[in-house]
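A short write-up of the structure that comes next.
In this view, the complex is presented without one of its protein chains, the others remaining in place.
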Amino acid sequence: MENRSSVTRKIVITAVLIAITIVLSIPLNLGPFISLGFIAIPPMIAVTILVVPTIIGAVLEGPIVGFIVGAAFGLFSLFLAAQQPAGSANAIFVDPIISVVPRLFIGPVAWLVYTAMKSMREQWRLVGAAVAGTLTNTILVIGAIALRLGVPFFVTLLSVGINVVLELIVASVIVVAVVSALRGRASGAGCSSV
Amino acid sequence: MSFELSRNIIIGQYIPGNTFVHRLDPRAKILVTLFLLFGISFTRSLIVSFVYLATMLVIVWSARVPLGFVLRPFVRGLPLILFFLGFSVLWLGWQEPAGIVFFQWGWIRITSNALLMAVLSLTRLISLLLLISLPTLTTPITQLTYGMESLLTPLGYVGLPVHDIAMIATISLRFVPILAEEMERVIKAQASRGGEIGALSWREPMQIGKAMLPLVVPLFVNAFRRAEEMAVAMEARCYVSGAGRTRFVQLHAHLIDYVVVVGMLCYVIAVWYGADLAFNAVLARFA
Amino acid sequence: MHALAGVNLTIERGEYVVILGHNGSGKSTLAQHLNTLLWPTQGAVWGKEWNTRDVKRTLDIRRTVGMVFQHPDNQIVATVVEEDVAFGPENLGIPREELLRRVDWSLEQVEMQAYRTRAPHQLSGGQKQRICIAGVLAMQPEVLVLDESTAMLDPQGRNEVLAIAHRLNREQGVTVVAVTHFMREAVDADRLIVMSEGRIVMDGPPRAIFQEREQLRQLHLDVPHVSALAAELHARFPGFPGNLLTVGEIVKEVKKWGAQYEVRNTQHEIRDTDFAAPDATRNTNH
Partner (left out) sequence: MRGTPLEVKAIEDISMEIRRGEIVGILGHTGSGKSTAIQHLNVLLRPDEGTVLIFGQNAADPKLDVRSIRRRVGLVFQLPEAQLFEQYVGDDVAYGPRKLNLSREEVRARVRRAMEAVGLGFEAYKDRPTFSLSGGQMRRVALAGVLALEPEVLVLDEPTAGLDPQARRQLMNHILELRNKGVTLVMVSHNMEEMAEICDWLFVLAKGRTVMAGAPATIFGQPAQLRELGLDIPDVTQVTDELVAADLLPATTSVCTLPQAVQTISTLLQTTQ
């Protein structure tokens, strides 16, 4: 009975993931939620999940969708850096080498890891993709800052600090929950904890 | 805590105006932006980067965009930028003690080369900031997407799905206000169920993921449901990816647009090769 | 499990058909077969002389049978009203001059010319749904399928959309197939089809079908209040016709009775005895 071109679907899903990326960075200023996708709790916690739509795109729809969403994410953070009120943006990101180029790799890397872990349990594959995608973003952005501003790699890494670990955890939790919800089935316990 | 989110989300921050820059064809703006982006990003000459900064200031002035407004994000980001650049100066000075040494204390060494690098980075950042904010300040975002589609058209002949990319851009812009409203509703609904989203403490960092789930999961689930429906609706309206579509919107380039594009291309090339030469010539004459 | 089984249906040119049924009754599945969004596993669907299985004819069928869905927000593609109306004909490769003409014409048909440069998210639900209809009209279809297009609208929006559908049916000769679960929308239709569990269980003019109250009740469907009122009155006064559909018909019939028996003379009596004054005080029952 099905008669649906998968290309149209892919186009719309890509568009929606880009829209989510944008919505996640609309300034909210509700307590620690600087925006829905960026939590900052003084003195030292700052966690962003803007990579999540890119990772989910790559996992569900493949590397090309992941690449496009990542590219749009990069372009958006490029423009956001020059705009105000820019919630989570940072003026350093007006340099496309820092803001756009690293983001192109998130989707493909996440997809590669997800595909490579084929034999493992679905949940671990998702965690793997989330970790790989998030790390790709962090490492490449820090690398680009080193390249463009001459800041040594470890200094930036130190300034990002514990947040890298937090971001990995948060991204994994959200990717697993969202993908299971989208597939209409639950992952994990198999029953509620009530 | 109360919730008053912006209902009219505006992407890009177009300031209507009627200057020469505003009136330019979006394609011309995109091309010029790309030329300048290339020039500013890849120069390693301090002189050239100053020339570009001056160029950008002239363009911003001619677009009647208040400079203070454009520079505000930079001012806010300045502490971090200075922090980074400070480190980079120390690092360079320690690594390669070239140039004149201005100051030395133990291993801390500030050299002229390192300082020049820092100044170059700073100028480049300011120029890029001005450059990146200009198109969105002087052009409605939809015009930019039409411009992008039109410019990419030639790449369609080598297999790039130009129409699909344009479609993605349009639909994502269409979805932003819808999803923003949905986000607002979800936040309020969870608040009425006792979820207080302001109640996170830095002592429990592991709670962050859990606190985000009630807000983020519905956003994705609803967005995907909408996506599935829109895909069906598009096919019902005869959308076939890659098929020959006509376009309702048409852009009209004028002579002036061509002149600007060609002129700026020549300018970038000239600056690239000429600025240092000219500077040295002037220097030689005064020396 | 089959979503549809044993459905045999011919829709004539120029008809206004309402398909009624519960969620899961197969009514939307049936509608989506009409323009090849779905294909039958057995049997065939024909649009004009085209079998919907014939892939070469897919676009011909889809431009002939235009569909409007439930959520307007999920069908409007462009960020400007007029560009969205142009989306269908753009896909068909219509030359630009013709495109402009069609956009003007379609917006005029749904009375939305004044909003042509607006962004869709600034419009009301009813207005958005009218834009969706305009988007379909711009492909110049012969059939308009409204797949629960009024379900999410407020009464005002619903009336706007229905008025346009009826006008297109009447003035432009567009065949309308409206899928809905609002019984009231069936009142003005030429033909009413009731579906249950993937089958057509009733098919005929609304007046006849609303008579079958017992069968409708078994299907858990509501009879519109006007029809129910007529039937109730018919049960008490056998002379009162039980097959009335509209407010106007009932009023006319009651007036006829009134005129017959010179009601004016007895009016005083009615006022004093039979009508309790509305209970205007609060909390009397708690």
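Letters are used for the chains, namely A, B and C, taken in the order the chains are written, and counting of residues starts over at 1 for each.
In this section, a residue touches a chain if its C-beta (ideal position, glycine included) is under 8 Å from a C-beta of that chain, and two chains touch if they have at least 3 such contacts.
This one's a predicted model, so the numbers in the text were calculated from it and none came from an experiment.
The chain that is not displayed touches the following shown chains in the complete assembly: A, B, C. Only one of the listed residues, C:His22, C:Arg199 or C:Arg213, touches the absent chain: C:His22. Note that of B:Pro66, B:Gly195, B:Gly244 or B:Gly263, the residue touching the chain absent from this view is B:Gly195.
In the full complex, chain A contacts the hidden chain through residues 177, 180-182, 184-194.
Although one chain is not displayed, chain C still touches it through residues 22-23, 70, 124-125, 151-152, 154-157, 159, 181, 183-184, 220-222, 224-226, 228-229, 232-233, 236-237, 240, 247, 250-251, 254-255, 257-258, 260-261, 263-264, 266-267, 269-271, 274-275, 277-283, 285-286.
In the full complex, chain B makes contact with the omitted chain through residues 1-4, 6-8, 182, 185-186, 188-196, 213-215, 217-218, 221-222.
By our rule, only the chains that are shown with their structure count from here on.
Here the CA centre of chain B is 48 Å from the CA centre of chain C.
Taking each chain's centre as the average of its CA atoms, chain A and chain C sit 44 Å apart. The set of chain B residues touching two or more other chains comprises 167, 170-171, 173-174, 178, 226, 230, 232, 234-235, 239-240.
Within chain A, the positions touching two or more other chains are listed as 4. Note for the complex: chain B touches chain C at residues 142, 167, 170-171, 173-174, 177-178, 181, 226, 229-230, 232-240, 243-250. Those residues of chain C lying in contact with chain B across their complex are 32, 35, 37, 59, 62-63, 66-67, 69-71, 73-80, 82-83, 86-96, 99-100, 103, 119-121, 135-136, 139. Taken together, the chain A residues at the contact with chain B in this complex read 4-5, 7-9, 11-20, 22-24, 26-28, 30-33, 36-37, 39, 41-45, 47, 49, 52-53, 56, 68, 72, 78-79, 81-84, 86, 89-92, 94-97, 145, 148-152, 155-156, 159, 162, 166, 169-170, 172-174, 177-178, 181-182.
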